[in-house]
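Only one protein chain is missing; all other protein chains are in place.
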Amino acid sequence: MTARDLTRLTALQMADGLAAGEFTSVELTQAHLDRIERLNPSLNAYLLVDAEGALATAANVDAARAAGEDLPRLAGVPVAVKDIACTRGLPTTAGSRMLEHFVPPYDATIVTRLKDARMPILGKTNMDEFAMGSSTEHSAFGPTRNPWDLERIPGGSGGGSSAAVAAYLAPLAIGSDTGGSIRQPAAVTGSVGVKPTYGAVSRYGIIALASSLDQIGPCARTVADAALLHEVLAGHDPMDSTSIDAPVPPVVAAATGTRDLTGLRVGVVKEIAREGYQEGVSRCFEEALQHLRDLGAQVVEVSCPHFVHAMAAYYLIQPSEASSNLARYDAMRYGSRTTPEGSPSAEQVMAASRDAAFGDEVKRRIILGTYALSSGYYDAYYGQAQKVRTLIAGDFTAAFEQADVLVSPTTPTTAFRIGDKLDDPMAMYLNDIATIPANLAGVPGMSIPSGVADEDGLPVGFQLLAPAMEDQRLYAVGAALEARLAEAQGGYVFEKAPEIEVQA
Amino acid sequence: MTATTDRTVPYADALTRYEPVMGLEVHVELSTATKMFCGCATEFGAEPNTQTCPVCLGLPGALPVVNRTAVESAIRIGLALNCRIAEWCRFARKNYFYPDMPKNFQTSQYDEPIAFDGWLDVEVPANEAGEPPFTFRVEIERAHMEEDTGKSTHVGGATGRIHGADYSVVDYNRAGIPLIEIVTKPLVGAGDRAPEVARAYVAALRDLLRALDVTHGRMEQGNIRCDANVSLMPIGSEVLGTRTETKNVNSLRSVERAVRYEITRHAAVLDAGEKVFQETRHWHEDTGITTAGRPKSDADDYRYFPEPDLVPVAPSREEVERLRATLPENPAERRKRLQGEWGFSDLEMRDVVNAGAVEVIEETVAAGASPAAARKWWTGDLARRANADGVAVTDLGVTPAHIAELDGLVTGGRLNDSMARQVMDGVVAGEGTPTQVADARGLELVQDDGALQAAVDKVIAANADVAEKIKGGKVQAAGALIGQVMKEMRGQADAAKARELILATLGVEG
Partner (left out) sequence: MSNLSRDDVAHVAMLARIQLEDHELDRLAGQLDQIVDWVGQINEVAAADVPPMSHPLPLVNVTRPDEVRPSLTQQQALANAPDPEGGRFGVPRILDEE
């Protein structure tokens, strides 16, 4: 096989090929590193590439395999890590100038798990600063570009991970999803992204945006690949108090099991499925529903009346928690320090450093969150938002009595052009209208590509939602639909992406 | 520093016009092995920044996990303060920026404290002015869990204090050590004894916390720190005045002095028709005054909200009862109970407490000695020996069992008091148990009534005049004869027995 061919395999095929001795992990890893070297200057998907570390792990796995050692399923399969996860000895920036030179002295739990699974870590992927954004344009280190069209955004905040996976710069990547940052980038890059149940994957070592909303999950090109990575990431962690102490749902079995959906009830959420969507997005959605019916599912319409307030609740809770989580970036113990002239106090140095090192979107949300929590406004804003959260969780509970999974388009539109919404924060926020309710309630969600919009030739995402701790339902339904779509459309959506033209 | 000295009025004068109201906030550093939210050690005096980790340094991505022992200690403290224990409560973030606070929020509790609505009865001793002792019930508003901050040292500048410092250096070893903050309700009605009440409360709280074994309890090391809120109400008014909060008053004596000082300062301000400025005050141990700190301002908008990284604490009622069963007796109540059981006077009991002999007397009584004998030995003879040797009374090599055995020899009639002291010489010299020492030294009261009777007869014959007086009803004159009988017996006799025989021989009723 040529190096180019190796990167085109699914993670499952890579794992099987490694196990069968068809190629080595060093070859596989090097193939990805070569491709990164060639294409990353155009895509800016990676902020940091750790060729040395990745190859060392790969060589180690190859030696172990040669010695006949029993190895984890994904041993030797490379992975990319969003730059929101702390990696010991490797700079971790969260896409911010503030942490430009920050080198963590510890690994996030999920990074330890990747290392335990013996997966070579290719590097750290680009993201909106502190995961605030839906386009990766808010990265302090330049935007990531969409492999389908370099003039367009790859989604956000995890645009680096989604672009890396879609452009074959990695078979698998880590994402974090606070309001859609895994699912929305997956949708606009034709890849698969899963936000597991809140608490299913440890947040220890993940740079926090909004603690009660953040969740780590897999980015991949296929549902089965996502399931394999999900299984590596998930599980109880005593270092995270909100971690679920229960067995991981059987996601791999679900993703590779029956394709028959007879008897499955699929609920179309009226409030986030029918109105305000780009034409191609709506058409792909309706077609996917028909495919589900063809697979034996019963499609019903359900109503979640409070979802219309989800955006407002989200844009109070998330900035509020973020304003507190980001307070630690004061340039006293670490971070970029800016010292004004004269003999400034610690207070003045903090304020100057935070002004200099934070981007506009981060400042907007910190100020909004600080305001929402401040005395006299708490009840009207943060307190109310927490109540709306209860109502939204109640909507989910009621809806899941009528349906086994809920569905909607993942995003209102396909990938928009870089710069289009940069000066209009409200327009940017509206990208997350369908993904946010899951974060507020803590339920798992998945986006899989359902086709390409006729009008612009760009991929469209289909969102699946399941009850808390029933993540396997997403994989069962997602895999069945994915297979059906591939059959009907003559191949996977991600395979339809044009080859990237290398910039001079 | 340029702080001007504030005006004050004489204390007694202030109290003629104003009623002081106090609120005391005591921060207790728990003596857990690890910090509140991470596994870092809490040892005092370690090299700077060697007891830190991503969690207590507030590094990106780090998350807290609650120390179970700290929660149990908080509940036990709450129970010991007669508080109700929350069935469900959360931690909250108190947001403010300060370089010694790694996350720029303190993980604390806000409107859902783990313990609330309690009280502590405080014994306020008699004072130098001759005012009598009394009991004051301190109502407890709440006790909640939180974490300590790091420690800044100010470098440069004229005074070494914050004002005028060029810069600071911070050690985060202390950051994250578990704290319990105990807050009283406003304490009203103590009048001129208010400063003494403040002191007695902190002392009683310290004793209680030590008995609970939840803190090292060393005020000089900052294990227990007191913030004193003081305001004055004009007598007859029911409107609370503006309060000031004097921070970090860290000795019992200072608590009393700081409250007293603030009363005299507030009174001067109010007398002048001015308003007390709501602010924090810094206590100066050396000069005995407070100076103005930071005024209360918008910066005190702490933006509390429930800590999303920690789940609620919901102690079951069974768990609370299990912890209640581990509570030691309240030190003050225990002293009262023991005094009753032992039949000691107030004065005797105070001597015992001051000598730190409550425990050893309790053990000695448990070993079989009479309370009176136990007290006499431990606060008398043995205390003198220990004092002379410059050692602790418990380091003399004498055990409660020794005392019980010796007391048995005395009450059993084998030894008299002076012989018992000789036996004690031997025990202290390491010659063995009291019985072994008495045997080896041949110390034993003569039990043979014949020899004693002969001595009695001889003494009566030689003192016919005294014998007549006794016969005439002057029984107390027998004392002179007893001494002579004891002399005849070379001390080897029981004086009580001798008295008995003298009276019997003379035919007089004892």
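Letters A and B name the chains as they come in the text, with residue numbers starting at 1 for each one.
Here is the rule we use: contacts are C-beta pairs under 8 Å (C-beta built on N, C-alpha and C of every residue); 3 or more make two chains touch, one makes a residue touch a chain.
No experiment lies behind these values; they were computed from the predicted model shown.
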Option touching the unshown chain, where A:280, A:335 or A:467 are the choices: A:335
Touch with the omitted chain, as defined above, among A:233, A:251 or A:385: A:385
Residue touching the undisplayed chain, where the options are A:374, A:408, A:431 or A:472: A:374
Hidden-chain contact residue, picked from the options B:169, B:366 or B:391: B:169
Footprint left on chain A by the chain that the document does not show: 101-103, 105-106, 198-199, 212-213, 238, 241-242, 244, 306, 309, 312-313, 315-316, 323, 327, 330-335, 337, 339, 343-352, 354-355, 358, 360, 363-364, 366-368, 370-372, 374, 380-381, 383-391, 393, 425-426, 440-442, 468
Touching residues (missing chain, whole complex) on chain B: 32-34, 38-41, 47-54, 57, 65-71, 88, 90, 96-101, 104, 149, 152-154, 157, 162, 165-172, 247, 280, 282, 293-294, 298-299, 301, 303, 305-306, 308, 310-315
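By definition in this document, only the chains that are shown with their structure count from here on.
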Approximate Å spacing (C-alpha centroids) for the pair chain A, chain B: 58
Residues of chain A that touch chain B when the two form their complex: 85-86, 92, 94, 99, 102, 104-106, 108, 203-208, 210-212, 238-242, 320-321, 323-324, 327-330, 332-334, 346-347, 350, 370, 373-375, 378, 382
Chain A partner contacts - residues on chain B that touch it in the complex: 54, 57-66, 93, 95, 97, 99, 102-105, 168, 170, 172, 301, 303-305, 308-311
